[in-house]
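Shown here: the complex without one of its protein chains, the others still in place.
Moving on, here comes subunit A:
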Amino acid sequence: MPKRTDISSILVIGAGPIIIGQACEFDYSGTQAVKALKGEGYRVILVNSNPATIMTDPELADATYIEPITPDVVARIIEKERPDAVLPTMGGQTALNTALALAKDGTLDRLGVKLIGADAHAIEKAEDRLKFRDAMDKIGLESPRSGVAHTLEEALRELEHVGLPAIIRPSFTMGGTGGGIAYNRDEFIRIVLGGLEASPTTEVLIEESVLGWKEYEMEVVRDTADNAIIICSIENIDPMGTHTGDSIAVAPALTLTDKEYQIMRNASIAVLREIGVETGGSNVQFAVNPADGRLVVIEMNPRVSRSSALASKATGFPIAKVAALLAVGYTLDEIRNDITGVTPASFEPTIDYVVTKIPRFAFEKFKGADTTLGTSMKSVGEVMAIGRNIHESLQKALRGLETGLTGLDEPEGLANASKGEILAALGKRVPDRLLIAAHALRVGIVPSEVCRVSHYDPWFVERLAELIAAEQQVRDNGLPTDAQGFRALKAMGFSDARLAKLTDIPEANVRAKRHKLGVRPVMKRIDTCGAEFEALTPYMYSTYGGTECEAEPSDRTKVVILGGGPNRIGQGIEFDYCCCHAAFALGPVEKGGAGFETVMVNCNPETVSTDYDTSDRLYFEPLTAEDVLELLHIEQKNGNLLGVIVQFGGQTPLKLARPLEAAGIPILGTSPDAIDLAEDRERFAALVERLGLKQPAGGIARSRDEAVAVAERIGYPVLMRPSYVLGGRAMEIVETTANLETYIETAVKVSGDSPVLIDRYLRDAIEVDVDALCDGDTVHVAGVMQHIEEAGVHSGDSACSLPPYSLPDTIVAEIKRQADVLARALSVRGLMNVQFAVKDGEVYLIEVNPRASRTVPFVAKAQGRPYAKIASRIMAGEKLASFELEPRGKGHISVKEAVFPFARFPGSDPVLSPEMKSTGEVMGIDSDFAMAFAKSQLGAGTVLPMEGRVFISVKDSDKPLILDAARGLEAMGFELVATRGTAKWLGEQGVAVETINKVLEGQPHIVDAVTDGRIALVFNTTEGVQSLKDSETIRTVAWARKVPIFTTAAASVASVKAIAALKARAIEVKPLQAHHACS
């Protein structure tokens, strides 16, 4: 069927900020969709509040709305743009829920807009637990016994026939938020109450537990002619009970006979037909009883998903792109398979390798949070690896995680554990369970026992046992001395680093011995077809399990871009954005690039950078020195390697700069030495002094005693952090020597190799972020961002305003001057980020990073200039003078706000600190700061109240700051309540305020009021360990009850301005292109 001609413009809804359960996979799918639809000549309108996405690049869609994704705002966009259709299947649960709300409230009908990809009926049938179960009954597919409840009473009734343990799943939530597994009645009641709260429809499904069953996902694509194909089967090594996003998974399914597989295939397609997904990709999840093969359907998602991104990368079949084309009427046989160029998309990819996905967690950021995995997703990113066998695939994934693993390293804390203790640890669903299983085998626990306790399928445990046996061989006999033996070991995926550990010799020596024997990897292609057809697209992975190399490096001049690896807090989509921009800027001339051959290296399946369409060549490889050097060795066999870009992917590639340089690989842009200078405390201090700039007093300590001495010299409070970190891992403000000692003992390892940095903490200073470009001679300051939260809150967690909303021009000018001086002093070639603190009219330099920063995409979107692209071309040798740099568009102000996963981590204090905790960001853009801030809050999911009671409890130093805000609230008709101290002070200033008890003062207290829904907004600022502890429940309860809460005075004040703006006028929407064109 040809494409639809009854529609000419399409609104694509994005997924909004990166949150747990919804990460860059939706930028990958959305970008593919926008490109595909544009390519078909449709006018594409896009809404996404996330500025760090490729999809919101202004040249991609025809109209790009960086606006909050709420039904109300999207309705305004539809009214303004009047698209013919809305595509809701590319933006995760956010887009689906928004579209469904607009369908239900009649907006779509009223404005004559069709839903394409999935209609409201299908969305509802798939997402509504009861309707879904009925649908499965109808087509004769079993689902776990279950019942739906809207109240606790109903839930307890359902429990009678479902039985314990029971799974509780709230309806219409993403990533299983608010769900859980209950083993007893108390747990059941607690989880049901939380689940009802989390569900927008106050509905939970109570379900029979199929804990320990094998878990599978099938990625299905269907077209309007009812052609349905399976793109990929995925088998979770972690059995049922662990959220699929938190499970280690392999593709394809490895423990099914064809007869069982075909049952699952038929069931998957039947599910799509019954749910009514007429076009596009969906995934269907199954549980299979390992004892008898009984299969039950768990759920389906009528949209592209995290697993469809994984399936796309695992097979080379671009599900989102194809789904977008199917949504506008094409059938599968009319779409070409890009990889082969000769076959159609209507086939089922077959693979001749094994893919492993391992999630990455960030529990270290959330002290007190429960690390047990369950039905609510907790991981923040994932790594994918490809190998010719499960061993190689698994071990590549482990080292690609970048959590310090070189393979199946011994898990922490079990070195001297007894077998009983190890088995007890293995019984828990925790992030490093696979390592515990391997360790159990290492200490002699038999595979069958490991299977019994973990419910891992024996096939996987046997493979682990083979790896452990091979490790033992190496420990006993040392490295093989013949090529064949060494190759066999490498074919099991052992890294040089792991072999170095096992033999207790330096990694460099392992590598040297290996090279001497001529044992090097070959490259194989990911071709969708098991080599049946020729692959046109150079999408490759390395393996030692083969003799024939298919890399075929070209004779062109090439630039290699190293990506950022798995998403984590502090290093996410922003860096992938920069890597993609490097590929675009330096790639084909016909696409506007500089004409180099671009070679991307990354191992994160969620990203745009690992789309085979982004660069000329793609290596899906772990970002370790070994893996990168081997592929560079192959690339250098032909053509000319201009250099490697290590400054765009965050800390991951930066760490490789030294080993690459040592191997004689040219590094593009700012020299590794300059990067090191900026990171090296002592060298940097000397530079700052030479330039006549000011830094907060500080010092470096290599032992506990040194740390105490430094802190006492500069005076408390001090800011502590380990050197070489991104995302402020283990950063803390320390008030006393006792606190300092606790920090040294628990948070970091202090030694000569890993010193601790100690700085004077500038209380209540305004923090400023600067992104600048430099070509070695000339500097351009791209953006000066004023943080809303004061210095001390991690810059990644602060909201910020571009341009600054309250800094005097003289200060901004001084900041620019300092950035200029620094960039030239460091001979920066490319991007540089500087953080300043302004206190009492003085500008202090906090830190410099001569590399791409988290704010680069935000600045590019705000200023309308592609700074990452320009920086890439400078790195490749061009000068700043050849680019247009001045910001485009006048009259708008952009606010960036961070988004936090606190709701996922009950037990950890939802307070901002020097340790970064946000997973993503949104941008609010409008004509004034107040409205831009209001939009940023809405985009981040904070619905500011228009009336009600506001609770205020602030530390003494914040009291003067909060006064105007309190007055403003009073004037707008809000009631104010405060704890004794704050109430007294506000009362003295003539503000009418009611007093309420602190928790310690006895009930009824503030937590009761928040719990009962009597508080609409919370301002709570604290300082000091004790008051933080005392007020933690207020913050926790506010987060749990979704009551907006601000934990800094500056943000509280801004929120009041935002409320005033929202009361004064309706939200107006405007595309980025119009903002940029405004003069």
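Keep in mind that, in the parts below, contacts are C-beta pairs under 8 Å (C-beta built on N, C-alpha and C of every residue); 3 or more make two chains touch, one makes a residue touch a chain; residues count from 1.
Throughout what follows, contacts and distances are computed from a predicted model.
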| item | value |
| --- | --- |
| Choices "Co-chaperone protein HscB homolog", "Carbamoyl phosphate synthase small chain", "Tripartite tricarboxylate transporter TctB family protein" or "Branched-chain amino acid transport system permease protein" - which one is the UniProt name of the chain not shown | "Carbamoyl phosphate synthase small chain" |
| Identified contact with the non-displayed chain, of A:S8, A:T372, A:Q484 or A:Q989 | A:Q484 |
| Residue among A:K365, A:K524 or A:R1035 touching the omitted chain | A:K524 |
| Candidate in contact with the missing chain, chosen from A:D6, A:E160, A:D186 or A:D292 | A:D292 |
| Residue in contact with the excluded chain [from A:G41, A:G112 or A:P344] | A:P344 |
| Touching residues (missing chain, whole complex) on subunit A | 225-227, 229-230, 252-263, 265-266, 290-295, 331-333, 343-344, 346-354, 388-390, 457-459, 462-463, 482-484, 487, 517-518, 524, 529-534, 545-548, 550 |
